[in-house]
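Below is a slice of the complex: some chains, not all, each in place.
Per-chain residue numbering starts at 1, and chain names A, B and C are given in the order in which the chains are listed.
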């Protein structure tokens, strides 16, 4: 019997880039197949071909042994393919249910949209993962994590034969992944073929039996994960062994930033802490606990309603990110596409955006120096492909993130705020970023890392603040640091529903 | 010496069109290959098309080819300048221009002078430096309508004006002529003077509003016929056609038709075809070396149902010559 | 309709009248109040009907414009589309074609003009602003060439009676446009096409991936805009009794202003039928009030500019930032 899904010699050429080169592998019905590879390996490109967004330059896709032509997303859907895209593909002004049924709405009398019916069905699909999401709410009012859940639920609605998931959990917490894992295994049990892309290897090992590993557009191998260790898989992905990283602390006693009684209009309430030179301060907490908002206050992106910030002991008032940057504070934002990149501009321009004035001491930009600094910073973050003049929108998500980290390196920022710094970033690059963060600390920077990945927090942080409902619930030093300890403080003590994090 | 800025309405150095032949003799012989270029405001208004007909008719009569161009829309100042500059470069022997504004064709005066090409300013906006102007007295359009009211509505009453585009010379002068004449008469009150922007729909709406506020209105004066015809519809819709007199300006054929049908009360015809003929004749006399006065005045007449036939068609020229003779 | 569904659909309607629309409504109320205080007789029933009648043509166009703007486009060619439709159907009537047929032909012209715009935007991928700037000249030129620049006169009285009639004391034009508004509201709020418009304008890539027929949606928006321009043209020539090739000059600006005052975002993905109607009435009331006050033309122009800005400011303030 032929496999449910088969890629045969798929190649994809973009101007100046060969994204895929003769990719072949297959996925059986009822199989959950991992697709692994570094940033830019070509995973998303392959799945975009499968879902009809791109057309392959060569090769073919077979479903149940029959070649299919996937000329557009509608054709792919008709062929039984559902896809969760890496970048959220949603319309903020439409409701959750409208987004889920977009393109194929349920109708009443073939004229009117059957809103209520859509909402009911949407609620059913959402119930499996996060029942608290209101299907009638405008999508724009949801947080990223909830929007990602909506994307997943949308794919479930289709009752497809093939479900492709491109980093579906990049914004989700481990507990949400647990629920998703149940859903995915349920799908497999019903005979659906699932292709699962993630940079979180523990997830892939958790739910996939087989995986295909890609590097630079070619398949390295399709492997049985039971036979291999994580380390071996990583080695196949990056083409070398990754050294086991140890936590090194460079923290000093010198306070670089101190926050007292910070509150925001919406979520953050009375937050106080000190950040030291050379320190990596982790901030953990559930989704919606207010971590992003806290970082935005520190970065000057939002105004505090109460409280003070002092930098190097001097009171600082931030009316915009510009003020914060001048004081040496820079933010690597959570939503890269919306808040991070200027899509049409080059890597170099994106990198230099925060420090343009530095590159233009006499009014005109010194392009020679800019180029030199860009080359230096981008090789430090290991940009791939190393094309500094190429528009950033053409890079993989991971490489976009690297350019934004490079932005603050170029600006000489002393206090770095990372919001989910490795979201969508591969293991190799992740290790590089961890290394980078440590180097920055060693050089005397102060770093704040917000992350929903507890191993990441534990790997990096000298000290961890746990946020709950907008306040700091606990402060854990390395001696007391463990996933259990964080979780214990992050989850509201009183188990009444009212204390659950707000979700609308 | 520099010429004083031209005011076509008050310039002393002027001659009436009917006197040209008497003073300067029969039409002279022209240099071989004489050709004339003309540029007007726009062809979207019948007035300017008729002017062109006048040019072409006279050109055909005396064997001079005439090129007649117009800007793409009223108010396209630079486009009109481009056209005029093209005509100068192409070596026409004389230029007839009807500028969008008083100033937008100014550079032409200098370029043409350098190329030794006479320029005749025909109607409407007045170039201050113009050495030659052919046209009527804009202000007089309004004055004539005002006089009709004074004569035919001895009891006076409320009247309203619908103006053309704000700031345009012809609109300003016509409005002023009407307003000052009728106010001086004493018994009349100008209750509204609002912009109609040369636009039928805008004028219709404005007239509706004015009639609703002043149902006892006795008359409208509109700066052109298109607007007047819009007002007529508004008056009809309000059921006041027997009480409200409506006057336009220009004398386009639709206005004549409406006057004959008893809807539009009257218009001030400035005889664009005849004006075109006179203008080209003046221009060509200049080419032939004659020294004409700075302003050649063309005729105007208030047209109502009673005299519409007399002034339309081929008889118009004769009627106007008679008028001119009677006026002497 | 049962009582329960009536209550429900009323509630839905109220949801439809969003916060944003409330802002526009406040703007309208302020402007009405100011004119009411300054102009005696401004609130006379007759004058209020006048305002509605004078707003009806702009409202008609602005509804089409709203749909196009929501789809992320713009239609600068509405005036010339109306003119072309007007002169062609008028000359058919004058030539003796029965007027329902002539009206249908006028509508077909409007649809065709919209189709051309839509195809150039959706299939060829040109920018809407520049496409409709090009067709603005093209359609106008066609209307002028077709008529030689002359107005078409002598429309049959039967035709004029249709558009000059009234129903329940309201001019028929107002009733027609009100019906169009209701249909537009239903289309936008209740049909897949309405969702598609919002999706295409809100996030075209997401809409494409979701399988929304992008091209067809955009083309339909431009065709509706063309059709409504043709309808506006019929109403106007019915009222004026003549079809001019230069009719509809600068209509696009008024229509865009009404849509924008009503909350449509020229970035696409956002717009409201109720808001647009209110926006058109704001503009109509302003023109009416200024005429009744006999404001001199320069100051009318000044007031027009300032009131557009004021309407946007009032809305901004009542709605808060963002």
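List of remarks:
Just so we're on the same page, contacts are C-beta pairs under 8 Å (C-beta built on N, C-alpha and C of every residue); 3 or more make two chains touch, one makes a residue touch a chain.
Note that this is a predicted model, so its numbers are computed, not measured.
The stoichiometry of the whole complex, written in the labels shown, is A x1, B x1, C x2.
Convention: only the chains that are shown with their structure count from here on.
Taken chain by chain, the contacts run in an open path, each chain touching the next and the two ends left apart.
With chains reduced to the mean position of their C-alpha atoms, the one farthest from chain A is B. Per-pair counts of C-beta contacts peak for the chains B-C. For the pair chain A and chain B, the distance between mean C-alpha positions equals 72 Å.
Here the CA centre of chain A is 44 Å from the CA centre of chain C. Between the CA-based centres of chain B and chain C the separation comes to 36 Å, rounded to the whole angstrom. For chain C, the set of residues touching two or more other chains is empty.
Residue positions of chain A touching 2 or more other chains: none. Across the interface of their complex, chain C is touched by residues 43-46, 49, 72, 163, 166-167, 191-195, 199-201, 204-206, 208-210, 212-213, 226, 229-230, 233, 237, 254, 257 of chain B.
Of all residues in chain C, those touching chain A in their complex are 190-192, 194-195, 198-199, 202-203, 205-212, 269-270.
Across the complex, chain B is touched by residues 41, 44, 46-47, 50, 53-54, 57, 137, 144, 149-151, 153, 164, 236, 239-242, 244-247, 249, 287-288, 290-292, 294-298, 300-301 of chain C.
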